[in-house]
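Here the complex is missing a single protein chain, while all its other protein chains stay put.
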Amino acid sequence: MTHLPDRTDPEGAIAAAAKLCSNRDRWGADDVLGTLNFLDEAKRREGAALVRRGTSFSLAQSFDGNGPQKGWRRRTNPVHTMLDTGVDAERGTQGFPHGIGGADDVVFMPLQASTQWDGLGHIFDHGQAYNGRRAGDVVTSEGDRVTGIETTAGLIAGRGVLLDVGRAIGTDGELPDGFAITVEHLEATIAAQGPSAHVGRGDLLLVRTGRLTRARRDIAQGLGWGDYAGGDAPGLSFTTAEWLHASEIAGIATDTWGFEVRPNEFDVAFQPLHQVAIPHMGLFLGEMWDLDALAADCAVDGVFDFWLTAAPLPVTGAVGAPVAPIAVK
Amino acid sequence: MTHLPDRTDPEGAIAAAAKLCSNRDRWGADDVLGTLNFLDEAKRREGAALVRRGTSFSLAQSFDGNGPQKGWRRRTNPVHTMLDTGVDAERGTQGFPHGIGGADDVVFMPLQASTQWDGLGHIFDHGQAYNGRRAGDVVTSEGDRVTGIETTAGLIAGRGVLLDVGRAIGTDGELPDGFAITVEHLEATIAAQGPSAHVGRGDLLLVRTGRLTRARRDIAQGLGWGDYAGGDAPGLSFTTAEWLHASEIAGIATDTWGFEVRPNEFDVAFQPLHQVAIPHMGLFLGEMWDLDALAADCAVDGVFDFWLTAAPLPVTGAVGAPVAPIAVK
Amino acid sequence: MTHLPDRTDPEGAIAAAAKLCSNRDRWGADDVLGTLNFLDEAKRREGAALVRRGTSFSLAQSFDGNGPQKGWRRRTNPVHTMLDTGVDAERGTQGFPHGIGGADDVVFMPLQASTQWDGLGHIFDHGQAYNGRRAGDVVTSEGDRVTGIETTAGLIAGRGVLLDVGRAIGTDGELPDGFAITVEHLEATIAAQGPSAHVGRGDLLLVRTGRLTRARRDIAQGLGWGDYAGGDAPGLSFTTAEWLHASEIAGIATDTWGFEVRPNEFDVAFQPLHQVAIPHMGLFLGEMWDLDALAADCAVDGVFDFWLTAAPLPVTGAVGAPVAPIAVK
Partner (left out) sequence: MTHLPDRTDPEGAIAAAAKLCSNRDRWGADDVLGTLNFLDEAKRREGAALVRRGTSFSLAQSFDGNGPQKGWRRRTNPVHTMLDTGVDAERGTQGFPHGIGGADDVVFMPLQASTQWDGLGHIFDHGQAYNGRRAGDVVTSEGDRVTGIETTAGLIAGRGVLLDVGRAIGTDGELPDGFAITVEHLEATIAAQGPSAHVGRGDLLLVRTGRLTRARRDIAQGLGWGDYAGGDAPGLSFTTAEWLHASEIAGIATDTWGFEVRPNEFDVAFQPLHQVAIPHMGLFLGEMWDLDALAADCAVDGVFDFWLTAAPLPVTGAVGAPVAPIAVK
């Protein structure tokens, strides 16, 4: 069973996990793709074969000013403004010929504002980035000059598999805040969901906790997002690091702000599983995905794998990027 | 053969084409999806079945400050800035515990800056938006309140088909600026490319002109983007409107800034084909797509159709949106 | 004494006040300056002569992410990000010669985010802007094409006079939220403050309520800004419109978010005094000014007038603009 970490020694626990889970130099000193190396053409063929009905699901949350961000470390919600509008066009102020009118727009947004992938330059361990590079050699004020998210353009399409831990383990489909999803919970969910839920090399793993469902219910009741961004949440236990490594998945995404359980499982800690997963494993982490519609469908038909495309917006040098994932069953 | 429009009467030609090509009320008065209605589950099954090798291609251009935009109507290139960096993390200025460091970033960008879909609120005809709505009822300063791009989230995944008109008709794979692609050119390309190039209901049609290839060559020679954004270019002739309508495609994208030929084919004109395609047909137009790597592959294996996912970033109320399309063969 | 408005008829009250207070055509049909026309060279000479000690006071609040804005109508707090940093420079990643290093930065901010002037294009009455212009002829998506704030560049320097109503009328220097400052309160404050507090043609009038003092105390106690932006506040009564008009002041600024008392004095209302002051009087309104240090000094020396410079940042076409006012005594 899961070995609980020593709550007083995050640094020791992180170092130990990092040693066990390191993919440093696994794909060569120049590698910039980390676990995306597991996602190969065979996996894409396998994923495409999962399209049986042709039903598609957006896994993206909204990108707008009504999002959960509260400004922590300048993570605000997106601000969308218009450069031209239909009202202008209708009034005839635009100066175009023969009756044509147009509308254009612009957005200002932190790249972690809504549904997103963390890039490999997003987290460092003691000044080191993925593959043993010095953090300052990778990400300067000019952006990630080595592992910028654009290096992954075109790759993230393959077999997706949903582990609906909220439904399998939780109450009414949801895990409570602070619930640490352990290996046992993951395995129990796989077992409960049946053969389509197997997880292996090159898969894109989606873990639903129900946290977003709860946030939405709160919003509907006028309570707002509360602490969805940065507050307590269910999530992956630090103890899953080795399982995540051994599974050889290409990426993992959750319906929470921060992927791992919050509060974190050490007395003084901040996202310790990130600190192992990104710089040591080179694992791609997705956050703030909307898994609810897909999960509802999977619960009905009992099929938990599907084709998944989740190409990050290739902002050059980005250490993370918004994504509009589409699953097709 | 193609009837050339009267160069002196764009307004008449547009009105005539609009009448012939209207999809108004075709899917009901409340419809917000236009030609995406053609893209159904069967089409997705057909598309997924096209994955034979599992090879994937990004069809996105870069999103950065080195792009082609020159500020016309405030369309600038994206500006990407960092909120935290690896240099900070390495130096230890971030204040996080146990050796974790992080990098975050933000972007400011016009939604038409790089690879993008035009939404149905992007263009109006005489103050009317898609489905006969008043433009000012649809797009105000608060954005597109009816046909915002978020209404399409999850839908744009299906069969893609490439018509490499540049290779089929052009010289050295490229069409010259000002070259108007007519129905005859499209049909000749289909014929030249063979059976995988058939175009029909629900397809996502990609038309390569070679304009981006030329821009890249200029850049490599130190000449910069030149007038890629807004200048002369090959593109669809105004005369293709009826063919586009009759084909019942779900969307069409090109490797040019503006989809249609420039200069436009009337003495005084600005994007007249847009004026028919968007407000009257409800056709989704993609611009500034990078079709080169995909086209090179198709030229080799002679297969011109594939599984295409191109979900726009669902910025609420957007009249267009950046997209990171992935084709898989 | 002050006539209280009929709480159920804001539209009637506004129309009546507008008629009494209109400056339409007072300075010609082409006028774009409104009450700034009152601020002439003689007034500047009078203002400069008020510099006795040479002590200067910034009247600006901070411009940063810790401000009071909560996103209402997309009014967010400013987001300041770095393009280059000292950390980069010190590490040597910038690529400059002979040891020079640099830091640059960028800001994204609503122009009403912090200390600001409302321009004449900021508020309309029944579709009419200042001087009887149609609102849509003045402010389109391209900005204010007639009365853009840049038209005032260089003008706003003259005699400032502080009415510290908080100190004169309030308790412990502050007025409670919802306190409507009437003509009687203004006159009583002038009388209490003595001869230096006279208010007349061309003056820049500053009215301190103490609302910012209270917000700062709340912040110091960990309560945050609360509803400083958009919530209840003391402020000018609707009934002061005629006095403001008759005084022929060039502009008026307060230490509150919205200048006038909130809740507004009608059953259903939104900023009715703005609706008279801006489009009918052409009066320049300043909001979110920090009057505390200046007021403390005035309370000590009993001198309430000073030399005031408050040039808005001349963003072309802006309907309001940030300002960093300096008072010198």
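First chain written, first letter: the chains are A, B and C, and each begins at residue 1.
The rule is simple: a residue touches a chain if its C-beta (ideal position, glycine included) is under 8 Å from a C-beta of that chain, and two chains touch if they have at least 3 such contacts.
Small disclaimer: the values here were computed from a predicted structure and weren't measured.
One of C:Gly121, C:Gly210, C:Gly235 or C:Gly251 touches the chain omitted from the figure, and that residue is C:Gly121. Note that of C:Arg44, C:Lys70 or C:Arg201, the residue touching the chain absent from this view is C:Arg44.
Across C:Phe38, C:Phe108, C:Trp289 or C:Phe304, the single residue that touches the chain missing here is C:Phe108.
Checked against the full complex, the one of B:Phe108, B:Phe238, B:Phe284 or B:Phe306 touching the unshown chain is B:Phe108.
Remark: the residues of chain C touching the chain excluded from display are 10-11, 14, 40-45, 47-49, 51-58, 60, 62-64, 66, 73-75, 78, 80-87, 89-92, 96-112, 121-127, 129, 134-144, 150, 153-157, 266, 268-272, 274-275, 307, 309, 311-320, 322-326, 328. Within the complete assembly, residues 65, 71, 74, 76-77, 79, 81-85, 88, 91, 93, 108, 136, 140-142 of chain B touch the chain that is not shown. Touch with the hidden chain on the side of chain A covers residues 79, 81-83, 85, 87-88, 90-91, 93, 106, 108, 141.
Here is the rule we go by: only the chains that are shown with their structure count from here on.
Averaging C-alpha coordinates per chain and comparing to chain B, the farthest chain turns out to be C. At the interface between chain B and chain C, two copies of one sequence, more than half of the residue numbers in use appear on both sides, so the contact is built from largely the same positions.
Each chain gets one centre point, the mean of its Cα atoms, and the points for chain A and chain B are 27 Å apart. Chain centres here are Cα averages; for chain B and chain C they lie 45 Å apart. Counting only residues that touch two or more partner chains, chain C has 79, 81-83, 85, 88, 91, 93, 108, 141.
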